[in-house]
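Structure first, then comments.
Apart from one protein chain that is not included, each protein chain of the complex appears where it belongs.
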Amino acid sequence: MPRPHGLLRAGFPYLKTIGMRRVTNTPVDVAIDGDEVVYVLGRAGEITKLSMEDDILGVIAGGGSDEGKFTWPVSIALDRDENLVVSDEALNRITTLTKDGEVVRTWGDPGSAEGQLDRPAGVAPDAEGHVYVADTMNHRIQKFTADGEYILGWGRHGSAEGELDMPWGLAVGDEGSVYAADWRNDRVQKFTPEGDFVFALGAGGSGEGQFRRPAGVTTDSDGDIYVADTGNNRVQQFSEERRYVDRFIGDATLSKSAREYMLSNAKPNRLREMAVLEPQKRLRNPRSVKLDAKGRMFIPDYMSFRVQVYQKEVIPLGPSGIIPPLRSPTLQVT
Amino acid sequence: MADGRIALTAHLLRRAGFGATREELEEAAARDYEAVVEDLLHPERFPEVDEDVMGRYFGWDITTLGAAPWLYRMANTRRPLQEKMALFWHHVFATAYSKSEHPVTLNRQIDTFRRVGMSDLPTILLELSRDPAMIFWLDNNENHRGEPNENYGRELLELFSMGVGNYTEQDLKMAARAFTGWTFTQPIPLYPHGHYQSSFVYDPEAHDDSEKSFLGETGRLTGEDIIDIIARQPATPRFIARHLYNFFVADEPQVPAWSVEPPRDPDAIDAMTAAYFESGFEMRSVLRVLFNSDSFKNARHRKVKSPAELVTGILKLVGTHRFPQPGFEAYAEATKMMGQELLNPPTVEGWHTGKEWIDGGTLNERVNFAVNEVAPDKPGVQSFIAGLTSGKTSLPPDEMVERSLDLAGPVAVGKETRAGLTRFAETSGGLSFATEEESSLSTAKAARMLQLVVASREYQLA
Partner (left out) sequence: MEGNGKPPVLVVLQLSGGNDFMNTVVPYTNPAYHDARPLVRVKEEEALAIDDTLAFHPSAAPLKDLYDRGTVAVVQGVGYPNSSRSHFRAMDIMHTCEPVALGTEGWVGRAIRELDPKKENVLTGVNLGRGLPRAMSVPGVPVTSVGNLDSYGLLTGISEERQREEALDTFKSMYSPAIGSGPVMEYLAQTGMDVLTGADQLKAAPATYESDVEYAGNAIAGSLRDVARVHTAGLGTRIFYVQHGGYDTHANEMPDHPVLLSDLSGAIMDFMQDLRDHDASDEVAILVFTEFGRRMRDNGTGTDHGSGGGAFVIGDRVAGGLYAEYPPLAPEQWLNGEDLRHTYDFRGLYSTVLEQWLSLEAAPIVNGQFEQIRPFVEAA
């Protein structure tokens, strides 16, 4: 789909919160399908299926080391066959599940040789059905067929361009480009599908465009880049050209399940009246960020046991709606 | 003499830390003893455990984590005395999860001990008195003007600073009144979105600002004043020194007996007390005197290892879990089964130490844990086996016993243990690595020998 000439960024308001403690425990990642089912991957191994109305549609997978179970799951994504691909960094295993939790296939060998894995974190299927895997402790990214046949790989331990230090989240962008959250280097790197370095984004710190141990990255159809800036407890948004646009620190309200729960808990309700509630809006250790086809941004709010959802509002502009780029800023802004 | 240095350094690193790998031990033994002590006293010279890595891998639901991350830190820190002092203060200022079930404030308390544990005592007591976990544990949040709750005031004097017999009931009441209004902010409840932090808050409305007399001083005394007065009492360093002696040097009777039973080593207590006053109440200076004293150096194997010491010591010996791995919770569970659930001491008196760590059940746990951890494929066991022969192709039974005891500690054993190990070594005919078949057999025998050493009575001692 060709990009519009430009965008009128109308807003990016908070939409809602889904999940709560005991329903969506320690969520590390989410995937959203075309039927608006949200698959919330919990660190303890379960995948909770929620509707956008916060109804529990089912729970699949679970903790353990048997096939179809997870010990230390990290990342979940839908492949082109509408199956769920999940990484497990304790079992060094990639698992493909149907949406009902049936195992389609598993693969992965521990080690550091070509095609082997040492703590696989981010998984990102591409349009051809291949899967990129962030191979954390081997400090590299590898590309596999859907069955786990090794295709290619790149990266080594370091901080120079194209080098990686314990990479975590991955995303596939336009034309198959690959974005990687280069966790311990406090930056995001963009690569071609073959692994050639395109650019790096960000540096260590807490200012605009700076990161502290970013865990997740994604892009959307406008080319915008979103980074789960985990250690700074926020998500940052950038334009395709790496321009800082906005940041999200959390604006949560109680989910439907949380409201129902609190209505039968008289004592905690009093305690909430005694407490400062502002911190409860904020993101705590968000480990990923995903966008769906409707421009809704889902942030698994890891330490707060929920998913915060925001609605992107943009209006595409044609050539008559926006002038060509300017070389310098100007104070004539009317 | 070189062997004596190894044994002395191993003793220091076991007591002032959580043991050492053989490489760490040999490296430290090659240095001046006092320089090693100075490094221990100055944790800031060494990097902290990587918090980001711990958060990435151990960051799941804090209510299910328990003490596992702390135990991991003990086993892997490059600032062992800082961590050991945090454990020391946890023993003394024993605050339990069981009452609040609020892990975030409890973890922060341990952080505070880590941060100020070697500073001056008034700072430590002030931080303690402002600590939400402690305030709730001893009901100071219920301590209001006109309706005093004496729990914190009582334990501050009785268990945290001076010991019974050094103040009157009236002093205690005054101390409690001085801490009225020291409370904490209400944390957001656990449900629906997880635990939140609480912080100290002073409520002037609840504070009793009237005149009070405490240990001979009169005025509108505040909590800060009480702490300053406590710090200046001669009884205070003697009480803390006895705790230090019990924790770092040799087992003393349990605290309630201290007012009737004299210390095992009064000279050691005197020396620490003098250092306390000379340094302006500083723990670091007291510890320096302690670790450099002959009474410390000569007190080898005169203390029963606490479960935390046993578990971390074994982890160093076998060389696993140097990086976060799944299943580490089992080690926190192991200390619990041995009678020490970290972050959840049985009462405000803390754990009863020494001989009381041992009963049939806990001894069974200790022995089985240690034996099961010693598996031939673990890196520490492999280097133990390599170190046994140090290049030679065979080792006679008597040398097998000697070398094993040395590399496992060194562990000094009595004649019964030596006889048992020697008989095992003789039955197995020593070690030989001449052929591949003999090698594999000898590897198993050497690992079994190490299992027997860690199962011994003497290995239960620090």
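Letters A and B name the chains as they come in the text, with residue numbers starting at 1 for each one.
Quick note on the criterion: a contact is a pair of C-beta atoms (placed from the backbone, for glycine too) under 8 Å apart; a residue touches a chain by one contact, two chains touch by 3 or more.
Source: prediction; values computed, not measured.
**Q** With respect to the chain omitted from the figure, which of B:Gln170, B:Gln325, B:Asn364 or B:Ser440 is a touching residue?
**A** Here the residue in touch with the unshown chain is B:Asn364.
**Q** May I ask which residue of B:Asp171, B:Asp251, B:Asp265 or B:Glu402 touches the chain that does not appear here?
**A** Selected residue, touching the omitted chain: B:Asp251.
**Q** Sort through B:Arg31, B:Arg45, B:Arg220 or B:Lys355 and give me the one touching the missing partner chain.
**A** B:Lys355
**Q** Touching the absent chain: which residues on subunit A qualify?
**A** Touching the chain left out of view, subunit A contributes residues 22-23, 257, 260-261, 263-267.
**Q** List every residue of subunit B that touches the chain not included in the displayed model.
**A** That gives, for subunit B, the contact residues 96-101, 251, 304, 336-337, 344, 346-348, 352, 354-356, 358-361, 363-365, 367-368, 371-372, 414-417, 419-421, 423-424, 427, 448, 451-452, 455-457, 460-461.
One rule holds for everything that comes next: only the chains that are shown with their structure count from here on.
**Q** Averaged over CA atoms, how far is the centre of subunit A from the centre of subunit B? Could you give it in whole Å?
**A** Subunit A and subunit B have C-alpha centres separated by 41 Å.
**Q** Using the touch rule from the top, collect the residues of subunit A that touch subunit B in their complex.
**A** Per the stated touch rule, the residues are 20-22, 25-26, 43-44, 71-72, 90, 168, 183-184, 213, 215, 231, 252, 254-255, 257-258, 261-262, 265, 268, 271-272, 274-277, 279-280, 284-285, 301-306.
**Q** Name, in rising order, each residue of subunit B that touches subunit A in their complex.
**A** 52, 55-57, 59-61, 185-194, 196, 325-326
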